[in-house]
Each structure stands twice: as structure tokens, then as C-alpha cells.
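Take this structure first; my questions come after.
All protein chains but one are shown at their positions in the complex.
Right, chain A next:
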Amino acid sequence: MLKVTNLTKRFGGTVAVNQVNLQVNKGEIVGIIGPNGSGKSTLLHTITGVYQPDEGAIEYRNRDITRAPLEEKARMGIGRTFQNLRLFKRLTVWENLMIPAIQLKKDRKVAEEEAQELLELVKLHNHATEQAQNLSIGQQWLLEFIRAVMLNSELIFLDEPTAGFHPNMIQNFLDTLQKLHARGKTFVMIEHNIPAIMEVSTRLIAVAAGEVIADGDPKTVHANPQVVEAYLG
């Protein structure tokens, strides 16, 4: 589904992402772990088009999307959330969900049914007319999550999703993620919460100093001495 080859992103003299190769197959939940500053978010920004890569190639469904801007990648079905919430705060919950539908010129009735169903899935249906900024942080995160789904995204990148949740709500989020996964969505999830990512991911990629240091079965990667070394220093 997604193939990243020798991807490199530099900021001045700092190499934030260094010759990264990875592949995401349809139906996977790929977890990306790594210590702070290891380049996980930069990797995500570079793949999704927030940053332009300095080297390397990105293919999505056998199409070269290396230089495609953020909005074009979004229209191709690559959705994403942000580490720091980026909702349209003064718009209502409902309006937030309609924005991707409008850009894709979805049939209004279909979009409304879809939005209603997603709101019920994350239990925000009673908040549809509220401004997004009036929701709790956890609710805002859920809204950002389903807003990415509204984009008809088949591949969704999640940047540290559980950081926004009260511990009691993390399980609800993981259940929602798995329900959407069961409907055919593919996820790539950067996460620091190791128990959470171990629970849902079908594959784990470990990143350190901008490079992929392990890629494979979650338990194997988690136990990899190089990964342990990267985390413990």
C-alpha cells in the first residue's frame, strides 16, 4: 500500500530522518516507537506532506507521491492526526466533520450519515452542535481521529494518540481503533505508550536517531537488544 525508500529529511546540519525504508501493507496496524527526538514525528510529517523530503521516494498504491503536497495526499486517502491537536476550534463538531466531506465533494446525505455514525461510535453524538474548543481534550482527540476517517482515508497516521487521553479512556480509544481496523482501515501509529501499542499493533517499527533500527513482529521488536539500548541509552 505504502512504500518508503531511502527517505531523508534534514534541517540545516541535522539529519532528522536518515535513509528510512519501510512498507505498510493493507490491513495492518503498524506501530512506530522510539525515544524522544528520534525522528518519528518528522518521518510522519515527511510521508504525509507537511515537510518535503530531501532525498528518497514515497509510493502509495504504486503511484509516486514523493513531492505531492499535504492536501493532495489527503485527497488520495492518506489521513492523519497531529501530536498537538489541530481542530478547527471555533467550528462545531459537526462542521469539523463536514470539512473533509466538502473537499472530497461527497454526496451530502452520505456524508451526514457517515458523520452521524462516527459520532455515535465515539459517543460524541450529543455534542454535534458544540464548538470543538468546548470539548474535553480526550473528546477533542476522538473528534480529530474521526475527522481523519471522514476523509475516506484507507491509510491513517496517528501521532501519539493516547497522550491526549485520561488512562480510563485509552481502552475506549483502542476499541474504536480496532473497530475501524475491522472495517478495512490501515493505521500507522506513533506511540510512547508501549502496553497500548503492543495490544493493537500487528507490526512494530523502532526508530532511533532518524533511522529504522528494527521492523517486525511487535514482541520480537520490543525485545530487540538494539531497541532496549535506544530507549535506555
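Following the convention adopted for this analysis, a residue touches a chain if its C-beta (ideal position, glycine included) is under 8 Å from a C-beta of that chain, and two chains touch if they have at least 3 such contacts; residues count from 1.
By definition in this document, contacts and distances are computed from a predicted model.
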Exercise. Assuming one chain is omitted from the figure, identify its UniProt name from "AAA+ ATPase domain-containing protein", "Amino acid/amide ABC transporter membrane protein 2, HAAT family", "Response regulator" or "Na(+)-translocating NADH-quinone reductase subunit D".
Key: "Amino acid/amide ABC transporter membrane protein 2, HAAT family"
Quiz item: Thinking of the whole complex, not just what is shown, which of A:L104, A:A128 or A:I194 touches the missing chain?
Solution: A:L104
Quiz item: Just one of A:K9, A:K40, A:R80 or A:H222 touches the chain that is missing; which is it?
Solution: A:R80
Self-check item: Option from A:K89, A:K123 or A:K219 whose C-beta touches the chain left out
Solution: A:K89
Quiz item: Of the listed residues A:V15, A:V50, A:M169 or A:A209, which contacts the missing chain in the full complex?
Solution: A:V50
Quiz prompt | Hidden partner chain, residues of chain A it touches | solution = 48, 50, 69-71, 74-75, 79-80, 82, 86-91, 95-96, 98-100, 102-104, 147-148, 151
